[in-house]
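A single protein chain has been omitted; all remaining protein chains appear in their positions.
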Amino acid sequence: MDDTATRRAFLIGATSLAGGLITVLPVSDARATPETMQAAIKKVIASAPLRKGKVTLHLPPLVENGNSVAMDVAVESPMTADNHVRAIHVFNEKNPQPNVVSIRLGPPAGQAKIATRVRLADSQRIMAIAEMSDGTFWSDEVDVIVTIAACLEDPV
Amino acid sequence: MKPPERCIFVVGALICAMTSPLLIARAAEIPLNERKSGSEFMGPDTRAMQDDDTANPGTFWVLDGEALWKRKVGAAGKSCADCHGEASESMKGVAARYPAFNAARGRPVNLDQQINICRAERQQATPLPLEAKELLALNAYVARQSRGMPIDVTIDERTQPFLEAGRATFYRRQGQLNFACAQCHDDNWKEKLAGSPITQAHPTGYPLYRLEWQNVGSLQRRLRNCISGMRVDNYPLGAPELVDLELFLMWRARGMPIETPAVRP
Partner (left out) sequence: MARALINVPPKAKKGEIITIKTLISHEMETGYRHDNVGKPIPRNIITQFVCTYNGLEVFRADLYPAIAANPFITFNTVATATGTFEFKWTGDNGFAQTETANITVE
């Protein structure tokens, strides 16, 4: 087992010592990795450079429960016909697959700001990428620590 | 460290901490003015989720409960509304008083049980299964009518023995780890367990939407989670021991406002 799966098993083991009696989270064989995250990002930006800035991604640094984590993304932009955010894409590194959400907007939005609640399978890096009307891509990233609830259920 | 070794290390640390003489000597009630609801231990985002009805998934259960309140069921063809009228008037303060003594049964019953007693006896309908969506919805709708009101269970010569039974469960060391509920929730509520804050365990917001369940659940479901976490032989849903413990916990939280439907991690 790689280190992240081991750490998750450790946290589960520490709080339900008889082991085995857990239906918890999605621990799938097909997990996103930093490489699959990069591949998913490439599908969106192709060969364009990814710049840091304009985007503010916010997630709580220490998450209470990975099943539902408040996330908001804001992008600086006047949102005029000539200068606006066309899309916002959010990616993750360690969930079973790399995409979180893809938003399409335009000048009718007035401001490029969204909020939602996401699932995070483990402590990981989340990245938000904004696609501007001039074809440029801007990004922000956040490192999040995910703990699990201390008292889990028996299955049934 | 490999997982089994880490596991033993953490368990050992917990046992040492929990059995240290200092902590045993301290097993004392939290002073009334130091009591805090579970919502004070949550981050601002989760608190915002609870405080905004349009962002709180628990609202769906309240809305379902409102529909069920008006639905005629059973051989008697009656709805809750037929006897109780507008819930916003008739149910105000009710959830704050439960568990309450039921003379016919000679013991306290909780709100789920009272709803099923009404169904069986007044509506001549089959009782709803515990933890079923409909029962949670009705309970959430009724309890929502008490939101903001102080918890006020009646302790008199009839309910006193059951309060004592619940209190004894709360303070008794039990299970594989030889823990008592009080050791975490009276003595160590300022600390963390596996990264999560240990709350004081006041049932101010039930039924509530728990992020861990991605669902609304009852106090008894949460108690069973705790009890299995303590490695104690669990009580089945609806067990009298759980109702006694509910009575004790509500008494322990007396005066604190109802928050139903709350959101918790």
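Lettered A and B in written order, each chain numbered from 1.
The rule is short, and it goes like this: contacts are C-beta pairs under 8 Å (C-beta built on N, C-alpha and C of every residue); 3 or more make two chains touch, one makes a residue touch a chain.
Keep in mind that this is a model prediction, so the values were computed, not measured.
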item: Of B:Phe60, B:Phe101, B:Tyr171 or B:Tyr235, the residue in touch with the unshown chain; value: B:Phe60
item: Residue ranges of chain A at the interface with the undisplayed chain; value: 23, 25-26, 28, 67-69, 72, 92, 95-97, 99-106, 108-120, 155-156
item: Chain B residues touching the omitted chain (full complex); value: 49, 52-55, 57, 59-60, 63-64, 214-215
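Keep in mind that, in the parts below, only the chains that are shown with their structure count from here on.
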item: Separation of mean Cα positions, chain B and chain A [Å, integer]; value: 33
item: Residues of chain B that touch chain A when the two form their complex; value: 2-4, 6-7, 10-11, 42-43, 45-46, 48-49, 176-177, 193-196, 198, 211-214, 224-226, 228-229, 231, 234, 265
item: Interface residues, chain A side, partner chain B - complex; value: 6, 9-11, 13-18, 21, 60, 62, 64-65, 67-70, 117, 145, 147-154
